[in-house]
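Of the protein chains in this complex, one is absent; all others appear in place.
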Amino acid sequence: MSRGIRAAIILLLILTVVLFVRLTSDDASQYLVFSTWGTATEVESFQRLIAHYNATRRPAHKVKLSHGEQNQYTERLLVQAAARSLPDVIHIDRKDLPLFVHRGLFKDLTPFMAQDTSFDLGAFLPELLPGCKVEGRFYGVPHNFSTFVLYYNKDHFDAERMSYPDSTWTWQTLLHAAQRLTKRDADGKIVRYGCLMNIILTTMIYQNGGRVLNEALDSCVIASPESEGAVRFAVDLSEKYRVTWSLLSQNLQWDDMFAGGRLSMIANGRWAAAWYMRSMPSGAVDVAPLPRGMLRRGASVNHMMSISAQSTKQDEAWDFLTFLVSEEGQRMVNAAGANMPAMRSVVTSDAFLKHHTTPTMNNRVFLEELPTSVTWPFDQGPFVTHYTLQSQLDLAMRRVLLGQATVMQSLKIMEANVNATIATQRHTAQPKPFVGSLLFFLSAGILAAGTLAAWTLHRRRSLDEH
Amino acid sequence: MKNATFRHALVGYAFLLPNFIGFLLFTIGPILFSFVISFFDWNLFSAPVFVDTANYQALFTSTSSRFGFLLGNSLFFLIVVPAQMAVALTVAYLLNENLRGSLLFKVIFFIPVVLSVIPIAIIWGYILDTENGLLNTLLMSFGVGKIAWLFDLTWIKTGISLMVVWQGSAFSAIIYYAALQGIPDQLYEVAALDGASRWKQFWSITMPLLTPTHFFLGITGVIGALQLFAPIYVMTHGTAGGAQNLIVEVYWKAYQEFQMGYASALSWILFLLIFILSAFYWKYLRRKVEYA
Partner (left out) sequence: MRRGPLTTAFFYAMLLAFSAWYVVPFVWALVTSVKHPGMVFDGRWLPYARSQAIMLEGKEVEMRIVEERGDALLMRISGTGELREIPRAEIEHISPNWKNYTEAWNIVPFGRYFLNSILVSMLMTLGQLITCSLGGYAFSRLQFPGRDAIFLLYLATLMIPGPVLTVPIYLLLREYRLLNTYQGVILPGLFSAYGTFLLRQFFQTIPRDLEDAARIDGAGRFGVYLRIILPLSGPALAALATFVFIGSWNDFFWPSIVLTDPDMLTLPVGLAHFNDIYLFEYGRLMAGSMITIAPAVAMYLLFQRFITRGVVMTGLKG
């Protein structure tokens, strides 16, 4: 028996080790937590920034990085918010900002800005400031952004003796160029696609005068003739003119095909620039402004730094935030090259214009796209998430491409679905009185009775077994 | 006598304790929590509001709940259960024959189990691609037209099912193989002496002796199929695109539309569904299980 007890103690010790020995101490209250997404190089640059900050400013609470995967970034923040463990400083995209502000999760930064005399709002590109505001108050400070441009393969244009895309290009010019650039083999199969505009489908809706959500961002208005025109053009590119592949195909291949010379033009964001340069022969790729529709509209994503309303270290958070968005901080992160720095002095300097990852590219074009740009892909407002809108748009496009509905019918369905979701979000539940719910007590009663019955049955059966 | 029973009970509970505490804390606790929440309206950020059975009512009566559609999708995916069992059994039978090179085949057949979700999603995303995918290329070489596997509402569930069977059959094959290994050769030899053909041997010896395995794989398969989440979610980049089953809807309502109460109610209905089907399976098919 004693051997048994000894063995039992050993076993329990092992179990205790497994269960309780902490390999890291995560006392979040010891740290100032900064949350961001990012590839390995981006994270590395943030880590260097944090190390520098911790070493030179010696804050009362050291800063610690919390990394979220891009696809789940918003969802994880929301779960953290529900558990009241939101990070203190949060890197956030404009498209998600209203969602968080509406739920009271972010701090109003306007008073901080007013009180901090060393903080200068004018140092940032003015076009980025409206995106940081919700209902006139600032909830974020611009940190970086990215615009969309038309990447094109110069060798293809040279071979066809065509002039390069420029700011005079319209949808028609684009179409004609794409038609000339598309090549087929002897069997009629396309071996080189002219263009790919699928990424900026929603921007094209704006370029034609339409909108996805209304100005107040509380209603879907996509079923308009303008939107229909834009969608029709995008669909025709693949179905009628056959210069691109259908939206029914995977989006995995875009970049690889462009780099491999099987696609001549692609509308994409700044983040693709470095990779295209690396993967293509030197000087083969350059950028041009997006072709205009009825209106000139660019596309941009706007990233900013916010402070959680749940944070207990708001002053320290503000101090770290100002370092992040300072010229020094922005230069450190800019080195990674994933996005463009929001500070005017940095982005208009050679630090960006002659960035080491895109030396031969006409980087100025990225800046020139900003003034006319709309949020990409959706300015989704506080009531719908990105995935809801994306899902509905995908389904709408599929209906059209599979011939199940006309463009307008399909957009009307999308509009109805999105508005239904918005309605559920705006609806505030009315509490019901606890007493007097017949169904509730009925179901509770059934559950209790069932458990009791099962228990008695098993008692009887186990007695029989014994 | 009572003393001994009491001591027995104490020992029993002591053994069970480590397991049970965790079970209580991490399984029962959250389950009870979600049951209670299903009677509230909770958007994760404000306080929950008691709404009685409004969630359940909305589920069954509201048109936007699409309950019939979701139920249909969930039940459709049940098709993977017989499919993967059939494939697994065939594969296991072939392996059991112990042809030369079996070890190599055993490694190959294990590959789907070893790959994690993301590479599988990328690989199958490419296979099922409309323009250049492997499957469509194969179909076109047979003269059949291209199918938009991941986008056409009529085919998306089939496309995802192919991927699920690919992975699920590999796992089940391991279990079938082990079971087949356990059947003594003498049984077959005796039958062969009696003149039974291979086919007959399979149906009169192998299949009956495999009934416990069929039973186990069937029930875990049904439970798993009704809870199919990751393949759908990852293959459609989180948009579900027409292949939503009940569990994807639970996730969607909880984390995309912030209706925790509704999602909890839906998940309890799903649980009831699983429970009923499993109970049915247990009660009626258990009798068919024979033990050697």
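We call the chains A and B, going by the order they appear; numbering starts again at 1 in every chain.
Here is the rule we go by: a contact is a pair of C-beta atoms (placed from the backbone, for glycine too) under 8 Å apart; a residue touches a chain by one contact, two chains touch by 3 or more.
Computed from a predicted model, the values in this text were never measured in an experiment.
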Touching residue (missing chain; options A:Pro126, A:Pro225, A:Pro281 or A:Pro371): A:Pro281
Touch with the omitted chain, as defined above, among B:Ile127, B:Ile147, B:Val164 or B:Ile232: B:Ile127
Touch with the omitted chain, as defined above, among B:Trp203, B:Phe229 or B:Phe280: B:Phe229
What is the set of subunit A residues that contact the non-displayed chain in the whole complex? 1, 3-5, 7-8, 11, 14-15, 18-20, 22-24, 26-28, 33, 35, 37-41, 43, 47, 64-72, 76, 79, 82-85, 87, 155-156, 158-159, 183, 185-186, 191-192, 252-253, 255-257, 259-262, 269, 271-272, 275, 278-281, 284, 454-455, 458-459, 461-462, 466
Take the complete complex as the reference. Which residues in subunit B touch the chain that isn't displayed? 5, 8-13, 15-16, 18-20, 22-23, 25-31, 33-34, 44, 87, 90-91, 94-95, 97, 99, 105-119, 122-124, 126-127, 132, 134, 137, 166, 170, 174-175, 177-179, 181-183, 185, 188-189, 192, 198, 201, 209-213, 216, 223, 227, 229-230, 237, 246-247, 250-251, 254-255, 260, 263-264, 267, 270-271, 274-275, 278, 289-292
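The rule is simple: only the chains that are shown with their structure count from here on.
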Could you tell me the distance, in whole angstrom, between the mean C-alpha positions of subunit A and subunit B? 32
Complex interface listing, subunit A residues touching subunit B: 12, 15, 71, 75, 78-79, 81-82, 103-105, 245-246, 248-250, 252-253, 385, 387-388, 390-391, 394-395, 398, 401-402, 420-421, 424-425, 429-432, 434, 437, 439-440, 443
For a test of understanding, state which residues of subunit B touch subunit A in their complex under the given definition. 18, 39, 41, 43-46, 49-54, 56, 64, 122, 125-126, 129-133, 148, 150-153, 237-242, 255-259
